[in-house]
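Every protein chain of the complex appears in place save one, which is left out.
In order of appearance the chains are A, B and C, and numbering begins at 1 in each one.
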Amino acid sequence: MSEKLALIWPEFLLFMTTCVVMLTGQWPNASVRRLTPWLCAIGLIAAGGASMMAPPGDGLFPGLMGYSKLLTAGIGLMMLPLLVGTVDRKVERLAAEGVPFQPIRSNGAEFYAFFLFSLTGLMLVSSADDLIWLFLALELTSLPTYIMVTISTQGTRSQEAGIKYFFLGALGAAIFLYGFALLYGAAGSTDIPEIAAHFQANGVGSIGLLGILISLVGVAFKVAAVPMHFYTPDVYQGAASPVSAMLAFVPKAAGFLAIFMIAGVAGWGEDGRLPAEVDALLWIMAALTMTVGNVLALLQSSVKRMMAYSSVAHSGYMLVGVLAGPGIAGADAPFWQNGLAAVLFYLLCYGVMNLGVFGVLASLERRGEEADEIDDIRGLCKTVPHLGWVMVICSLSLLGFPPLLGFIGKIGLFTAGVSSNNIPLVLILGLNSAIAAFYYLRLVGAVYFEPASDTGFRASPYGSRHFASLLSAAGVILLLFVGNGLIKSADNASRPDSPTSEAAPPETDYRAGDDLHAGHG
Amino acid sequence: MNPIWLILMVLVPIAGALLVAFGNARNAYRDALFASFASLVPALMALLEFDFTDSASFQGLWSVGWLEPLGLSLSIGVDSIALLLILLSVLLGPICVLASKTAITENRRLYYSWLLVLQAAMVGVFASRDLILFYICFEFTLLPMFVLIRMFGSTNRVAASTKFFLYTFTGSLVTLAGLVYVVYFAAQRNGEWSLDIGVLTTAAAFMSPGEQALVLGAMLAGFAVKVPLFPVHTWLPLAHTEAPTAGSVILAGVLLKLGTYGIYRFAIPMAPVGFVEYAPTIAVLAVIGIIYAGLICWIQDDIKKLVAYSSVSHLGFCVLGLTAVNATGLSGSVLYMLSHGFSTGGLFLMIGFMYERYHTRDMRRVGGLASKMPVWSFFMVFFAMASVGLPGLNGFPSELLCLISAFQADASWVAAGEPGAAGVTLGPWYAIFAGTGMVIAAMYLLIMVGRICFGPLTEPEGHHAHDVLPDDLNLREIITLVPLAAGCLVFGLFPGLLLDAIQEPVNQTVRLVESAQELALPRPGAGPETDAGVLMILDEAGAEGANP
Amino acid sequence: MLTAGVSEYGLPASVLAPYLFVSAAMFVIGLIGFLTRKNLIIMFLCTELMFQAAGLALIAFGRHHLGEDGQTFVIFVLCVAAAEAAMALALVVLLFRRRETLSAEAWKELNG
Partner (left out) sequence: MIAQTLSGTFLQPTLAMAPDVPAGIGTGPKWVLLIPFLAALAACLNGVYAAMGNKTRLPAWTTVALLAVSFFATLAMAMGFDGNAYTVKAFDWIQVHGESASFIANFSFYVDTLTIYWMLFVTGLATLIALYASEYMNHDLGVSYCRFFAAFGLFVFSMACLVMGDNLVMLYLGWEGVGLCSYLLIGYFYKKPEAVAAAKKAFIVNRVGDLGLALGLYLAYVHFGTVEYSVLFSDEKLLAYVEAAKVGAFDQIPAMAQWIALLLMVGAFGKSAQFPLYVWLPDAMEGPTPVSALIHAATMVTAGVYLIARFYPVFLISEHALPIVAWIGTITAFLAATIGMAQFDIKRIMAYSTVSQLGYMFAGLGVLTPTGGAYHVLTHAFFKALLFLCCGAVMHGFAGQLDLRKLSGIRRVPGWGIVSLGMLVGCLNLAGVPFTAGYFSKDTILAEAFVTPGASMIGWILLLTAGMTAYYTFRVFFRVFVGPTHYEAGDDHHDHDDDHAHGEEHHHDAGEHGDHHADGFHPHAPGWAINTVLAVLTVASLAATGLYFVGGSKDLGYKTKHYADTMVSASTASYHSPYSAHAFHDDHHGDDDHSGDHADDAHKALAGVGPRGAIDEPLMLFGKDPHKVMYYVSGIVGAIGIALAWVFHYAGRKTAGECRMDGVARLFGPIPRWAENKWYVDELYDAIIRIPLRVASHLMHWFDKLVVDGLVNLAGMMPRVFGWFVRPSQSGVLQGYAAGMVGGVAILLVVIVLAVRLGGGS
């Protein structure tokens, strides 16, 4: 058991930080309170560092942990400056005016703590090797976000978003829990590699298949795939932009990692394909998800809603990678065949570029209200040039415009899709990217070409939010130069365990050259 | 040839763009002019250093890894065709800057920097030896053009730019799928993932005819839109009409050629059997385009729209030459790519100069300018004649070769051993119908010239002299036109300068198609020996392009 | 199907089936309740019902396989359900303060 603890050092560190943050977040002394984000950052950095040193896990994808945790920590670190100033504005203002600080009125502690909790959950998902663990980790990822959505603004919209998110989330959780139960029933074990081995040895069986299908659709809620996508626009729009940015990444990443595991349980067969039913489910889901997401995004005038639908669509793109699986050659599959690696890399790209758009929205304010409508950002390149340019770059990247990060990510999905012989799906993906161009181009057009509309939005006083936006745009460009290493690590992370192993694999060291694990001795 | 020149041709405009973008707005024009002239230097060096005796092999090869797991590398190199197209792109740079001096009065920094970025991207397209790098540059050209139209276009610019972007972008994404399939196929065949165009070309010929047809379809989805081929041409008149003058010049001069270049470089060698199979269909579309767009030109009142539709018609000839898949046709087509830019680019400049003075493009409102603008009219007639395909000017040799190639490419004639027959895809009827395009071209261009230059002088009501520009062309404008006019004349009289240079690569492509044909449809009695021979030819053809 | 891996001391398939049936019925009842009842609290209770349906299935399967995994899982599910219940109540109270109603249909400002 104790050796298993070594796997969750990053989570442990984050948990420690969370505890500290809970305290500092409501410390009577304002300067201590102001330290909270910094403490979060330290925790994230520490967790990131620890994840680099993490040994390979014993789940289906031994390498997944290191990459995912580092990714989590990294994107979390980028989000952190954006979160600053989301809650407690009134409380802090009053405190600055000399009114005594009332912890009971403050949400800061929970907010940061829940943020870290959620990230912890995400990290735990990546190290899950057991259904129970997976279930708990998924819940840990989601539950804090329900609260964060609700408290992110003072308006009723957040509360509406929170209630919808929570109830539908609970429904989704019930569904995948039931699926897990069936999985357990079919395989007689909750240990994921054991289940996989069992299925491989004895066939999936109808209960097992039902379990897989139900688990998949349940988890699809987390990635906002059709038909579990309905909550997305409402929740994203209702929540404050920083929280929406987080929602677009954290649960999605958790969901995809879980989908990896569940699909991995079903197994990509000799021909590199999932069992027919699972394959069909993911195929239809992928096609519908990207299409529905994009066509609905087209109709939006609210940027947040548009981005929510675009988030749905991006999940659809990534499902193509899941379908492709780790490639026919199994552990030896090169990156271009490895759909899972493509998904992992795309998650990184998406996390970085998506942040920029929400960051821009969060960096524009009118009496404490964040920008939302497309009218609010018109002519941004003239009024607030740096935000305008962030918007242009991130939109183009989301659009998959070469040579930006989004394009590179999409290329991976393209090659994986083609190599797994899902060419119709790849064409749908291509056409959907074109549909997406309609509305991303509208964003670009609005900020770059159109005259500024005087809706009263000004640059937010929270410099850290501008910083986060700029960071995102810089990431979109600069990561291109280190893309090589990132792709390699995504590739290594998604290497499945030896596909023919009968039981839980022994700890392997074939990833010795992995640069993410360079420190591991 | 030293790859540094190719690299510089990309970097100099980009540096220029940065200089302009962050420099003083008042100096934007001057800086841009400097940068565009400066990029002529590496172009000239490349031209001098290029070994034309070995024009089919790629020279100036240079490669540096980028995203290795994806096989994506920055690898460049040019054969003579790519080099010439690059030179055309670079040459248009200063012309476009010069032509914009008085036309663009606001946002100059943006304008000139995007113009320079566009130039760099165009060079990148032709210089790429990496498939995805090609695609990146290919797509990237959309952005500057989009900005130029959207920001500096005329009244309907938003719709035009959006349509331009979305239409071509949509097509290109399907192309990407096709290209990736080729890569995947090659990777399976070679056991190694490579994006090197040479490697891919070698491997792709082994695709089954069915696969080739699909790949061809996917490639055409992007390239045909870009050309543009009937019936996917409707974005072009709109984009041309709304674009600023320099934008139209570049669009007509180079960007449309990306489509035909794509067909030449990718569709033909990578899906040779499929291309030969579907060449008649493509050719029918090209011929329809020639006649259809020509007739539409006839009744246009908007002079710029007229010239825009004429581009559709003209590019039909270019595609026709490609579909003949013989030496004459490919030579003619490549020649067309090079020369069309001079004449049509010239026409767009002329229209731009007129527009600056009269602020209208409606031939009902302005006409008979010969009496007021004799120099302008001279050039107008000159470029119109080049566009008509008057022998002695640049349009003629290419049009002639394209038509001959279609005419001669009759399978029954080849079988009968006619000495002038080559190619099996088309036949005389294609040339006959396409040939009516020559008559129609004369019709609409002469009517255009007749209305705009000749007849009684008509000026829009309330017209007053431009506050900067004289009635007729000024020296700067003439200097802008002279290189294009000289190009028209020189390449009309000495097309051999270009034809000789492109002969080898073209022949090699023809060889490749023929070998692939034999590979796919082995003649009875062809033993393994023949197959080996075919393989050798294919490998040799591919190896020419392979990076060391 | 279910015979695979069944221990000879485990719950035989014939006895397992009714448990599963009940579990499925609970799940569906919960689902129907979730879809049809407007009251947020009742809706939440329905999700609890669905959770417990899964729990029942887990226990039955656990007995079938004679492993402790199923029961362990149920314990954790109960914990999570409790945590969710706490959150649900907090949320519902918050919302009630705003709108003075517990109807789920009172919240449809965000749509499209």
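As a convention for this text, contacts are C-beta pairs under 8 Å (C-beta built on N, C-alpha and C of every residue); 3 or more make two chains touch, one makes a residue touch a chain.
Bear in mind the structure is a predicted one, so any value in this text is a computation, not a measurement.
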Please provide the labels of all shown chains that the missing chain touches. A, B, C
Touching residue (missing chain; options B:Leu400, B:Leu481 or B:Leu519): B:Leu400
Where the complex has a chain not shown, which of B:Met380, B:Ala422 or B:Ala520 is the residue touching it? B:Ala422
Selected from A:Val392, A:Ile435 or A:Ala468 as touching the chain missing from the view: A:Ile435
Which of B:Phe34, B:Phe52 or B:Trp298 touches the chain that is not shown? B:Trp298
Hidden partner sits against chain A at residues 163-164, 167-168, 171-172, 175, 213-214, 217, 221, 226-228, 230-231, 233-234, 273, 276-277, 279-281, 284-285, 291-292, 294-296, 298-299, 435, 438
Where the missing chain touches chain C, by residue: 31, 34-36, 38, 43, 104-105, 107-112
Positions on chain B where the hidden chain makes contact: 163, 166-167, 230-235, 292, 295-296, 298-300, 326-328, 331-332, 368, 370-371, 374, 381, 385, 390-392, 396-397, 400-401, 403-404, 407-408, 410, 413, 418-422, 428, 431-432, 435-436, 438-439, 442-443, 446-447, 450, 453-457, 493-496, 499-500, 503, 507, 510-511
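Quick note on the criterion: only the chains that are shown with their structure count from here on.
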Between chain A and chain B, what's the gap in Å when you average each chain's C-alpha atoms? 43
If you average the CA atoms of chain B and of chain C, how many Å lie between those two points? 64
For the pair chain A and chain C, the C-alpha centroid-to-centroid distance in angstrom is 26
Residue set of chain A touching chain C in the complex reads 131-132, 135-136, 139, 143, 146-147, 150, 156-157, 159-164, 166-167, 170-171, 173-175, 177-178, 180-182, 184-191, 198, 202, 205-208, 233-234, 237-238, 299-300, 305
In the complex, the residues of chain A that touch chain B are 334-336, 396, 401-403, 407-408, 411-412, 414-415, 418-419, 423, 426-427, 430-431, 433-434, 437-438, 441, 445, 448-449, 483-484, 487-488, 491
Considering only the defined contacts, which chain B positions touch chain A in the complex? 65-72, 132, 135-137, 139-140, 143, 147, 150-151, 158, 162, 165-166, 169-170, 173-174, 176-177, 180-181, 183-184, 187, 193, 214, 218
